[in-house]
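These notes concern the structure reproduced below.
Excerpt of the complex: some chains, original placement.
In this document, chain identifiers A and B correspond to the written order of the chains, with residue numbering beginning at 1 in each.
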Amino acid sequence: MCRWLAYTGSPLQMERVLFKARHSLIDQSLHARLGATTTNGDGFGLGWYARPAADGSLEPPFRYRSVHPAWNDRNLREAARAIHSSLFVAHIRAATDTPAQETNCHPFRHGNWLFVHNGLIRDFPLLRRDLMLMIAPAYFGSLEGSTDSELMFLLALSFGLEEDPLPALARMVGAVEETGRRHGVAQPINMTVCALDGERMIAVRYSSERESRTLFHNTCVQHLRQLYPDDPQIAALDDDTFLLLSEPLTDMADAWEEVPESTALIAARGELRHFPFAPIAPGA
Amino acid sequence: MCRWLAYTGSPLQMERVLFKARHSLIDQSLHARLGATTTNGDGFGLGWYARPAADGSLEPPFRYRSVHPAWNDRNLREAARAIHSSLFVAHIRAATDTPAQETNCHPFRHGNWLFVHNGLIRDFPLLRRDLMLMIAPAYFGSLEGSTDSELMFLLALSFGLEEDPLPALARMVGAVEETGRRHGVAQPINMTVCALDGERMIAVRYSSERESRTLFHNTCVQHLRQLYPDDPQIAALDDDTFLLLSEPLTDMADAWEEVPESTALIAARGELRHFPFAPIAPGA
């Protein structure tokens, strides 16, 4: 099981949420060492956007990915201290069957887009070839690793992620489910995913069996401030700050709202909107 | 440009040819540091076979692969000292465009087979998708990395490498050339390859433009002994020892014979046979 976190809002030093929060993302992997939860020791990745240039142009997002366990990678601590960003994503990997290598670490990237995933395509070795054939030639050259997650991203791109994200993600899920059924796989997909394009965070919680990996967002900035009572950076956050994550950073129950099953979220320009999410079958 | 070396003969400690020879494989990468030749710093791999069991059964071959430069990987020195084998292969990688990761390091492996390659498929990003679709479903699950070399191996397997190696390699080359021509690539392939099955070394030197990467074999064990005058292990080598390699280990000219263009070799049971090699077009 992987973990991820995505942030949009006022420029924030990444270490605030990666290291300094109670039950931070890295804490979750560290706590695992104490036996509390699952270990995520198979690599990690950061993706972030710089401020747009004066002319409004956007540089492609930046990445730092490594196969070291997050808790003992010293460069990660440096990066989290150095990076201030108003749109970023972090991912910690627990490999299932694919090798620990940088090209299998999230976020995946194409142009201005970043993509992270928690979950799996069931019986992936069985479905992989057929799914790979659905990748549009224009995106095939981006295929570098061997994970189900990267393939999901390239399929979403092939189905139009850059033009109209939600239908593209719905078609991707539809394609996986149809391919799965063709090969006799009962519940082919389980996922929370997040795609970012430099302005928006687009997240989906969905699974064939309707028991998806969890996904949360902060209820309001007021609560974030309570999480970090002594942190002037957090105190200075705008009210249009949103944090999405696979597991709450803390036990403070009313700070977090669980995203319901089969739901998509779009966070942009200080607004967080919910949409029902349903797969779109191929040919539909 | 990669480098490789394959050995069959009396059991030999691997470090004899990897480290201790004049102009050894590692030396070639070390000498590169002195500006003599191309640097091979993007990973390496060893593959070797254990002696067959008393009942004649063969354990699958062993591998050690790493993305460290060969010259500063301490485990490689240990492994080369520890491994005694009568059939092994070593490969040092100079990445072209694909990432330095273990799954891109040679030798590739399937069942009892190992495979190494020096050379390239030209315009590989353009041809990759079409070539990938030709991999038989039975072998698709073995695809882990992103190199042209691994794909050549899986294609050769798909075309029957395990039953009849030379026609399978000829069909693989034919498929690459036909796919290349379909996409307007003038000289699609340049290669020396070596496939091993636990008993045989099967090597081919071929390129579309008939200017292939070099390939050499030792002329006779007598000459190997001259290369290592003070080495009791080499002195003890049987006369049916063969060493194939991408570049001679030394300047001693008459110790090495260059394999001609468009030629296949099979070394087994103390015999080295040459065959003319020509691609077999798909459908032929």
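One rule holds for everything that comes next: contacts are C-beta pairs under 8 Å (C-beta built on N, C-alpha and C of every residue); 3 or more make two chains touch, one makes a residue touch a chain.
Quick caveat, the model's predicted, so the values are computed rather than measured.
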item: Overall copies of the shared sequence [whole complex; 2 in view]; value: 4
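Heads up, the rule we're going with is that only the chains that are shown with their structure count from here on.
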item: Interchain centroid distance [CA atoms averaged], chain A/chain B, Å; value: 40
item: Chain A to chain B touching residues, read off their complex; value: 98-99, 101-103, 125, 128-129, 132-133, 135, 137, 140-141, 143-146
